[in-house]
Each structure stands twice: as structure tokens, then as C-alpha cells.
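Only one protein chain is missing; all other protein chains are in place.
Chains: A, B and C, in written order; residue numbering restarts at 1 for each.
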Amino acid sequence: MDTFEFVPSPAQLSWTFGGVKAISRLRPGTTLRLWTEDAFSGLLHKNSHLPGERIRHGRFNPQTGPFHVEGAEPGDTLVLHIAGLTPARDWGVSTLVAGFGGLTSTDRTATLQDPLPERTWIYQVDPKAETIRFEAAAGEFAVDLPLAPMLGTVGVAPQGAEVRSSLAAGAHGGNLDTPEMRAGATCYLGVNVDGALFSVGDGHYRQGEGESCGTAVEGAMNVTLVVDLIKGAAPAWPRIENDEYLITLGSARPLEDAWRVSQVQMVNWLSELHGLDRLDAYQLLSQISRTPLANVVDTDYTVATKVPKALLPDRPGYGGAHRRMREIAARL
Amino acid sequence: MDTFEFVPSPAQLSWTFGGVKAISRLRPGTTLRLWTEDAFSGLLHKNSHLPGERIRHGRFNPQTGPFHVEGAEPGDTLVLHIAGLTPARDWGVSTLVAGFGGLTSTDRTATLQDPLPERTWIYQVDPKAETIRFEAAAGEFAVDLPLAPMLGTVGVAPQGAEVRSSLAAGAHGGNLDTPEMRAGATCYLGVNVDGALFSVGDGHYRQGEGESCGTAVEGAMNVTLVVDLIKGAAPAWPRIENDEYLITLGSARPLEDAWRVSQVQMVNWLSELHGLDRLDAYQLLSQISRTPLANVVDTDYTVATKVPKALLPDRPGYGGAHRRMREIAARL
Amino acid sequence: MDTFEFVPSPAQLSWTFGGVKAISRLRPGTTLRLWTEDAFSGLLHKNSHLPGERIRHGRFNPQTGPFHVEGAEPGDTLVLHIAGLTPARDWGVSTLVAGFGGLTSTDRTATLQDPLPERTWIYQVDPKAETIRFEAAAGEFAVDLPLAPMLGTVGVAPQGAEVRSSLAAGAHGGNLDTPEMRAGATCYLGVNVDGALFSVGDGHYRQGEGESCGTAVEGAMNVTLVVDLIKGAAPAWPRIENDEYLITLGSARPLEDAWRVSQVQMVNWLSELHGLDRLDAYQLLSQISRTPLANVVDTDYTVATKVPKALLPDRPGYGGAHRRMREIAARL
Partner (left out) sequence: MDTFEFVPSPAQLSWTFGGVKAISRLRPGTTLRLWTEDAFSGLLHKNSHLPGERIRHGRFNPQTGPFHVEGAEPGDTLVLHIAGLTPARDWGVSTLVAGFGGLTSTDRTATLQDPLPERTWIYQVDPKAETIRFEAAAGEFAVDLPLAPMLGTVGVAPQGAEVRSSLAAGAHGGNLDTPEMRAGATCYLGVNVDGALFSVGDGHYRQGEGESCGTAVEGAMNVTLVVDLIKGAAPAWPRIENDEYLITLGSARPLEDAWRVSQVQMVNWLSELHGLDRLDAYQLLSQISRTPLANVVDTDYTVATKVPKALLPDRPGYGGAHRRMREIAARL
């Protein structure tokens, strides 16, 4: 099995899905060992560092990639298994960005108030305790929170020759910002262009559901991926499978439309796996669905619909791809 | 300690929050043992029973109550601890109601398509196994799902002399349809009128997050409540506390506004409990929030924001009311 | 023809649709000459008067009424023709209410910013020039704007025994805040309770489409109405007809749902009047619809869909009720 290691230089970082030449060509089955820069390109490393002063307009979420998967054609299914995620620095950072976030005015939920002020919090990582430390900016309050690494952005080149910012999400994946994108997850993405041209980035050492203020505990990440390809069967929107759950993702505004997308995708998936009539699948989903918000802050909001596999007969998705990925990952 | 048992006759059921005379007056500290009718007044008990044929327009969610709590005045906090919820029948029922539900046209997400057809599923309860059985309408598929009893509606009389249907939710509670309203939960509601005039109903034997098709596994319920009153301190929107979580609820459309309401309420609650600056609370919440959808189908959608108490210093809400309620419930 | 004149005393004002006893019983065909108080009960009459200091919580939009229309039963159509609207004072007032308005944080579009500050603008009426004068609070800017009187609230008692605040809108009408509700308009409302129990209020000397800041140029109004009743044929949502347009109103959040409601209502109306297939009506509407926003600030937002009658064959709505009303009004 092939293995490819890659640490991008600053000049090799990319900022879009689509519109960028591949860093490398990979065969399906390749194990990737990648390093991803944090969402702020490492420029915010003190509490006094404010994004408005240090980040060039729109330059968030640098990507590691894109990678060309040999044989991938439009309509195929790219399989990305996250075998490992470990912090690549001993600190993470979160911040309020002016005009960005769920509880402030933004470029689109535009009001006449001043936006909330910018502020930065540095979190120290304790790798032994597997915690990060939140220290209040005002007062003495501090708590240690469990490390829970995840990737904010995972995506392929969009369809229709579009090029999307690494702040946007959609059917191509992108800035999904869901805590479900963690080690042990297998992500299925529809391929839109030859080679798929996927990239990853925006590591989070921890993120709440919804990503309220717009930024998680952002941090550089060491990422181990196993890449595979299924011919055909492209899902209309990104899907994830882990040992416990089938997960569908929808990205849209308003938030109910993101939810609707993820729900219809799950009705379809349940119908396919279990031969269910769609109204039966709708009924069953109504009683077993779990629906954590991913983010309510990005260009398009993202919602996850999760179904516990233990409640259903054993019908693995995508021909058992997740189980196969887990076995490969276990041998790494 | 007072105990009050009540099984409403059909004529005693009510259909609104506000606008109804109290069934009884209770002293704070009273234990209530109630019976609640199902959302369809028990009229749907075969798969061939369709709501459009058997339910009078808008007659959903009959309430048990309202109850007048002595001493409760506007601005006070009503405390309702759910000590027990057990199915009062050996079957539950879910259904598609024409023009209602998250993945069909509705009266407000109005389209020119025909709505999805009506369909009814009867679920058999196995009280020993603590399961309910889903049987597909088309084909042979069947699965047993764990019982997970909850109350869909818990509310008080609204402010401003309004009378709201038991299908609506708001700052007064009402048709919240959140799985968090289960045994072990302590619900805090702001009082708007003398006596609070709370009622409960709409028992669910199980419900997924979002209540996708608009109806859970609806069933008559035996409900044990412990009622208490805190003078003043009325929360602007309903809150719940259980052994593991602080929970705030927001109800609105679009769904992001329901989320915003619940999030701002949690920022306020965290600030109060821990003396946090609001921007620090916003930052902390961004990393620890859990946000299961309650429902995306009712008059106003409802979202829950949950914070794990274990991640925070021990500062019980409402002067330790939940712990006190748990002790009382343990002695019942 | 009967005529009824009524100037409510402060104690006779009401604040809800539903839940209030009728002021009087009227026969269909009655001409009403009413006085309506302004949205702030006349309490804001200097630029230094702020709503937060002078208005009791939620006490906006006092209503003149309700009136019981003899013979009106659920399913009937109440016809209200606005024969005349003239300012009853020589000043009007607009204001920023804290936490209310389209471009600030509100109770539901909740953010962590401070809401915009309160501010009040008194407008002088020049009855001869038929203008009102806007004077900027800061600086010397002033302009005279044409008087354009309208009623913000027109509604009946809601269905399902609900009682709604005079700040809310819905299928019962209510706080629609559309500039289309002006002299010359005939409003059709579905009747939900015996007698219909309609009321009016919230006169605006002028309002932009959308009512951006939440308040128009509010003013006491002399209102001349002609009341009629059509048995049956209740529209699902309020409709208006004037000499030039057929108009349907929809109230909901998000705003696209308010639009969808008004559009589906117009598809239905066009289909009924012209015998059109619904998809043909949808196509035709797509090319001739005018859609001014009514308000994007109230409990539910309201959108108007308008169709120019001149573009269509002459098929008067509701059996020519509008033309009949115009003839009656011309003789007053």
C-alpha cells in the first residue's frame, strides 16, 4: 500500500475548492500523512493578536491539497477515512472576528449596530491529560476541556466549474465544520471532476455543535487519511459513517433547509440500505434521528442527521467500505 | 407533602395555553400524578385510521390542566420536575398529517404540489423489554426501538393575555417537542399570570430529534410531577436541568433564530452562574455547546442548547432546585 | 343603510384579536365612522419621549372594536371596505423601540450586541399640502413627504379559540402593516367565530414597504368603513381588492414563507376567477406579479402579492363586491 507524506510550505497552501492544481497524484488505497495549518495561518498566537489586524481579508482556512485520485471521474464516490488526528502544536486559538459569528451582525444578517469587538483566546494543550485550557479574558475563570480533534474542511472540487472559498460549504463538502469529522470517520463525497481534487484543513482541537462564535479551538493538525474510490454511486451531499452512526450532511440557509437536505439524504440512504418505502423511512427516521448542528456561522449553515446503526439491521453502507477502512487503519 | 391525582374526563381536556380555568389549585411542593391523553385524543388506534378522517380541524395535543399554583405571580419561576413518565397504553401511534411535517408542503412552506399522503403506524409496546415495535407499512421490515418517554407539551399561560394553541410554542413553553423533557428533568418556566396556570400533555413514547414527520410515537402517559415555585428570577425562555446538563430552549422561525434564542439564553445563564463576562461565555459556549434540534415542524421550531455540567465548576442553577427535586422524587 | 359612529374611551381600547367582548353588533351594509388611537396610545408626543420609558410592556396597537357582524359564521367572508382615512391629529410619531425593528437585534434574531438606542421623531402634518415633515434628529436635514394614510391592523378573532396580540399577524389578519390597506381598498377576511369580531387600529400617516425600523408615522385616524358579509367562500388568508389590483397577503417567518403563502393564494384566486389550470396560473403569475413587502419586523412578517387587473380579463372577485363597495362609498 502506498503512503504519501506531505507538509505544505506556506506557498503551497490553497484557499479554494477547485481552481488549484493538484499537489500530487495518488492511487486509491493510499495512506496520506498530512500536516494542516490552522485557520489563521498561524498568525494569531497571543491573546493580543486580533484577526482584523493580522489576517488578510478572507484569508481563512488554508488547505492542504488538492490531491488528484487516479481513476476518479464525475459520478464516482471518493472515500476518505480519517485514521488519525493529533494536534501539531501545543496551543490552539479561538477568536471573535468582526462581523462573523452566530450571535452578532454579519455581512448578511446585516444590522445597523456595531458588530461585537474582536477578541482572541489562546488555549494551551496538555497532551498527556488530553485537555485544552480555556482561560477567561476577563477575570480568573479557567477550565480544562477534553481534546476532541476534528477537521473543519474536507472537500472536493465543485461541479459546474465553480471555485468556492474554503469558507463555503456545499454538495462538494468544504467548510462543513462538523464535530463528526473526527478520527474513525469515513467520509463519502461525490466526485465532480477528474481526479476529484480533494483537500483538507481547518483542524479544530475542539468545537461545540453550532460553532457559535464562528471559530473553534483552531490548531495545526497531523492528519492520517486512507483514501479510496468507489466507482459510481456518488452521494448528492457528503455522508459520513463511523462505528456507531450513519450520518448525512446538508448545507444551506436558512437552517431548516440545511436540515431538510440532510434528512432527505438519510431517507434515501435508509431506503437504499433496507429496501424501505420512502414514507416508511421518513416515519422511522422521525423516531430515531439525532440532529446535532454543525455550524450556524459559515456561508452556508450545516446540519448533521445521524442514525444509530445499532437500532437497525446490519446493512453496511457502500459495500462495507467503512469496515474495510477501519481494518486498514488498524494496521497503520 | 401534598399529592394530587387527576385523570381528566374527555370534557376536561383543554386545547390552549391560557384561556382556560384551572382544574385545581396546588401548593408549591405538591406531587402530581396525572394521566395525559395522546395527541390524537386516542382516535387513531389502527393503521387504517387517518387523521384527516378522524380528527377535528386543529384538535391536536389535548392538555391535562391547567393547574393554579398558589402564590405564583408574574416574574416568578415555576419549577416542574418530571419524576416519572410511563406509558398508559400498550400501543402508541404515529402518523403523517396532510400538510404537516418537515419534509412536505405545509400551510406556510406552501407549494403547489400535493402534500404527502396521510398514513398511520401503530407501535406495540413491550413493557418488559422496554421497547416499541416499528412495522413498515410496505414490506416486511420491523425493528424494536427502545422506549424513551417524554412530554411534548409543557407550558404556562402566555403573557399579554394571549391564548395559544397547544400546537404552538414560545416563551411560555407549550408544544416544545424536545426529547429533553423526560423523567429526571427539571423544567423552569417564567410565570406570566397569577397562579401560572400550567398544563402538560402530548406524551411521546419515543421521538427523534427534529420530529421529522411532525408526529412522534404518540401515547397516553402516566405522569408524575413535583411542582415548586421560586419567587422572581423568571427565565425569559424555558430552561431545563437534569443530572448531566443545563439546557436552554428557543422557539422561533427560521430555525437559526430558535438557535440564537437558546444560545443567548445559555450565554446569560453561564454568565450568571460563573460570573463570566458575556464574551467569555460566548467563547466557552462555542467550544462546549451541544445543540440537538427539538422540532422543525411546529408553529415555531424549537432548538435546545445543552452544556455538560461536568465540564464546569459546580454551580447549581436556581439555588440547587434540581438537586432538591431529585431528592424529593427519590422518596416518592 | 345603517351608520354607526364610535370613538373609544381609553378603557374601551382592546389589545388582542379574540378574547374581547364586542363593542357593538352591526348589520351587514353598515357604515362605520371610527376613531382609532395611535400605536403608542398617544403617549409619545415629543422627541424626548422614549417608548421604553412611557409604554407599558407590549402595550402597542390599541384596537377600536371588536364589532360583531350579525349573521357572520365560521367559513363566511367578512368584507371591509375602507371608504376613508384621515389623520385625526396634526402630528404623527415614529420611534425606535429597543429590541424591535428590521435592522437591529430582536427577541428572536437575538445577538449579544446592545440593541440600537431608542429615539423618537415627531412629524408635523400639513393637511392642506397633504404632507408630513421629517426632521432629522441630528443636523438640519428636513423633507416634506406626501401623506399616505393606511391602517396597520385589520383583523378578526382567530380560529381555534386563540387570542393573539395586536402585534401579531396571521390568517386572521391582525398586524399586517401593509401600505395596501388604504382608502379605496376592500379587504376580505375569513370568519372564524360567530359575529367575526373584527377590529381595526394602528393608523399610519405614511409607511415604507417593509416598515424597516418597526414603526411607521403613527397617528390617530378617522376611519370610514363599509361592512358587508358574503356567506361562505372564506379565503384562507386575507385578501384585498382595489380599483387596480387583486392582492393576497401572507404572514410567516422566514420571509420567503410569507411570500409563498401569498403566492399560492394568488394562484388559487387566479385559477378560480379565470378557470386556469394551477400550473398555468403559476406561469402567468411569474410574469405579472408585484410583490411589495409589507413588514419585516412584526411577530410574523407579511408580504403582498399584487396582480394588475388591467392585464387580465374582467372577472371581479367575490361577485363584484369591491365595485359595489365603491359605489356605496361614493354616496357617503
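The rule we apply is simple: a contact is a pair of C-beta atoms (placed from the backbone, for glycine too) under 8 Å apart; a residue touches a chain by one contact, two chains touch by 3 or more.
As the structure is a prediction and not an experimental result, all values here were calculated from the model.
Of the candidate positions A:Ala185, A:Val264 or A:Val307, contact with the hidden chain is made by A:Val264. Among C:Leu34, C:Val200, C:Val217 or C:Ala321, only C:Val217 touches the chain that is left out of the view. Within the complete assembly, C:Leu284 is the residue of C:Ala39, C:Leu225 or C:Leu284 that touches the hidden chain.
Within the set A:Ile132, A:Ala252, A:Ile288 or A:Met325, the residue that contacts the chain not displayed is A:Ala252. Although one chain is not displayed, its contacts with chain B can still be listed: residues 103-105, 109-116, 254.
On the side of chain A, the interface with the absent chain consists of residues 15-16, 18-19, 58, 107-112, 159-165, 250, 252-254, 257, 260-261, 263-264, 267, 278-279, 282, using the contact rule stated above. Residues 94, 96, 102-103, 116-117, 119, 121, 134, 136-139, 141, 143, 145, 206-217, 253-256, 259-260, 263-264, 267, 274-277, 279-280, 282-293, 296, 301, 303, 305, 311-313 are the ones on chain C that touch the missing chain.
Following the convention adopted for this analysis, only the chains that are shown with their structure count from here on.
Per-chain CA centroids place chain B at a distance of 35 Å from chain C. Chain B has residues 253-254, 260, 263-264, 267, 279, 282 in contact with two or more other chains.
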